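Please read through the structure below; I'll follow up with questions.
A single protein chain has been removed from this complex, and every other one stays in its place.
Now for chain A:
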Amino acid sequence: MALATFWFILTAVLWTGFFILEGFDLGVGILHAVVGRDEPGRRAVISTIGPLWDGNEVWLIVAAASMFAAFPGWYATMFSGLYPAMVLLLVALILRGVSFEFREKVLAPHWRRAWTVCLSGGSLLVPLLIGIALGDLLYGLPIDQDQEFTGGLGDLFSAYSVFAGLTLAVLCVQHGATFITLKTTGELRGRASLLARRVAPVTALAVLAFLPWTHSTAGKGVLPNLVALIAALAVLAAAWLVTVRREGWAFTATTVAIATTVLAVFVDLYPRLMVSSTDPAYSLTVQNSASGGYALKVMSVVAIVFFPLVLAYQGWTWHVFRRRVSAEQYTVGGATGDAAG
């Protein structure tokens, strides 16, 4: 059924969009304490994503909701099978999410330190855990003929899926460091740029190892397909562009790199949704897990109407907050730009 495939593509696009957008704000979250050494610096770094992160996170919510609506079986098996990882992911998302708001509300150093830890730690755990989950989809989990997960905690952490998590985490760091370079001035920009250059080779190595590993895990040989090829080129380009200080292009390259790396997993996954390591015949597929035709049709109409609209106003948000920020704005007496009041 064509609509089911359309929804697979849309779900893949939503996860990809999530990693493109939340990818850099996760990276900023991870790095804010290192790049911003003092309080004004940290606030400046956080403010680069302040207006954007909440809207970015909705991509995750919609990605999960689209799985629920279009592939209920996939959503059910994945979320119940990965239960412990999901709890940890939620804790990370919650602590990270409230830390943006809470951190700014009290001046005491110990308070800010606590929320800085939550912001960095939570931001690191999110791509790591989602990466592991994506890796698990492809690597395979013990799933029986009723599409039920039959394994234990240990099954979630195969070498491949852990590496998938690490790859996505380091991609987010690179993406975030490049974003900070692009959005700040002075010392902050210098430190972010240095970090981006240092991380770049690690990211490139990780992605270059991850792509063939993904192919062979999926049983599709080691030769890259087009998406993987673009991913490999983009990650190398990102490393080079950040060295020659072309931040705008470097950010474009990390955007392409993170997008294609995530897409590569989905391309290799199709038409399966979750591989069963018990018996390939028990795998969840686009065909055996999709909702009924009417439900898919209705949601397709909704998606086709609203998706462009969302892209338009999120794009406009980028335009509104296109200016760079500097630490000086956040020293006493400067404009804070935070909070409504």
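Note that a contact is a pair of C-beta atoms (placed from the backbone, for glycine too) under 8 Å apart; a residue touches a chain by one contact, two chains touch by 3 or more; residues count from 1.
Keep this in mind: contacts and distances are computed from a predicted model.
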{"item": "Per UniProt record, name of the chain withheld from view [\"Arginine transport system permease protein ArtQ\", \"Cytochrome ubiquinol oxidase subunit I\", \"OB-fold domain-containing protein\" or \"Ion-translocating oxidoreductase complex subunit C\"]", "value": "\"Cytochrome ubiquinol oxidase subunit I\""}
{"item": "Among A:Ser66, A:Thr217, A:Thr261 or A:Ser276, the residue in touch with the chain that has been omitted", "value": "A:Ser66"}
{"item": "Option touching the unshown chain, where A:Phe6, A:Tyr270 or A:Phe307 are the choices", "value": "A:Phe307"}
{"item": "Residue of A:Ile94, A:Ala209 or A:Leu226 touching the missing chain in the full complex", "value": "A:Ile94"}
{"item": "Touching residues on chain A - with respect to the absent chain", "value": "47, 50-55, 57-58, 61-62, 64-66, 68-73, 75-81, 83-84, 86-87, 89-91, 93-95, 97-98, 100-102, 104-108, 146-150, 291-292, 294-295, 298-299, 302-303, 306-307, 310, 313-314, 317, 320-321, 333-341"}
